[in-house]
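In what follows, a structure is listed as structure tokens, so that the remarks can point back to it.
Yeah, one chain of the complex is gone here, protein chain that is, but the others are all in their spots.
Let's look at subunit A:
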Amino acid sequence: MQTANLLPLVLVLALIAYGLAYMRSRAVAAPLGGIRNLKALPFYYAARAALWCAIPALIVLAAWAGFEGQVIQGIVIATLPPESWPESPGQASLILSQISNVAAGKLNPEFVPDHIVAAASVLEAMESRSENFKAALVLLVAVGGATFAWTRVSPHVNARLNVETTLRRIFFVCAALAVLTTAGIVFSVIFETVRFFNRVPISEFLFSTSWSPQTALRADQVGSEGAFGVIPLFTGTLLISAIALLVAVPVGLLSAIYLSEYASRRVRSTAKPVLEMLAGIPTVVYGFFAALTVAPFIRDVAEMVGLEASSQSALAAGLVMGIMIVPFVSSLSDDVINAVPQTMRDGSLALGATQSETMKKVIFPAALPGIIGGILLAASRAIGETMIVVMAAGLAANLTANPLESVTTVTVQIATLLVGDQEFDSAKTLSAFALGMLLFIVTLLLNVVALKIVRKYREQYE
């Protein structure tokens, strides 16, 4: 039986176990004078039975699915005549793919040696047998678990404790899953980064000022040395993020102050959702707005005042990105400003402070940790943004601080390096992982600094 069919079947069995255990717990309780004489409510006995039914069965299912392939492959290889045993893992996978192609009917058996054909029939037989074994074992475990739990429905057993413990473990597994995923991503990036640094020295990567990741495809190709200096990318990222934050922080913060302290309830109830809608616009829409409307406008204005501006500029991307992240700043700031107790406002107003003095001297300092949190969230969003930059700021890795020139960012380069057909062991593609690693380290540092700041102020203001 297929895993896809087995899974719902196990869940149905768990439901049945739930129902049976529920009925049994009531039946057990009835002669004692009601469910108050049980150690736990019927729900807990029932839930325990369902857990006993489902969890071991699912573990068996997962283990089978995980090891099935390897075990079968091992057996199939072992059936080959000793003289044709593979010598390397590469050869083994070659032989195995031949065998499975024959078994699946994609490869005509006449074209391959006899021992491969024999192995293919072994493979087929093993696979169908494995399916049956798996189904039988899983169902057996499910029924066994349920039966065990069913027999243990008794007034002296405290099922509530078991269920609570199990739930706690399930929650722990979910939390651990998130942590492990993060660790997995980090490690996969680290390994590829190390491979990259075997080809390109780390000092060149960090300190060289030229970025041109085209490497030679043929040995005799001309002019494709490849330069992997990350500095132009980071200055580009910083330039665009700085412009974005210069737009987003004042606009976001002041609009948050207006909405929370000055706006009437009617204005607030319409303006806040509209402002938050900015966050819901897809970045690609911002991207073509930046590329088709803002960037030409900036170029025209710059030319009018006699400045030279490229048609794709950091300024265009930064301005539009700033508008995009306004809601991150304003919404979070608005929330923390509202969370400052009304008694603080009253205290200040009652001393004869004006509304703006109250805002500036009492509410803003009290809300500062949350506001910084919002700004940093916006900053990490700006650093990670790709689409707007691709469309509005260009791909040229210029090392410049002039916002009217076109620049590129780390994320844009990662995207362009990995788009299309690429071989995954050239320095060009591997450099994407190194960039990713560097970006990860930078945002991590940003978060650590932010946490430190927030904690420092929190101590002061509580």
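One rule holds in what follows: a residue touches a chain if its C-beta (ideal position, glycine included) is under 8 Å from a C-beta of that chain, and two chains touch if they have at least 3 such contacts; residues count from 1.
Please note the rule applied: contacts and distances are computed from a predicted model.
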item: Hidden chain of the complex, named as in its UniProt record, picked from "Acyl carrier protein (ACP)", "Phosphate ABC transporter ATP-binding protein", "Glycine--tRNA ligase alpha subunit" or "3-oxoadipate CoA-transferase beta subunit"; value: "Phosphate ABC transporter ATP-binding protein"
item: Selected from A:T181, A:T354 or A:Q422 as touching the chain missing from the view; value: A:T354
item: Of A:P109, A:G226 or A:P365, the residue in touch with the unshown chain; value: A:P365
item: Where the unshown chain meets subunit A, residue by residue; value: 264-265, 341, 343-354, 357, 361-362, 365-366, 460-462
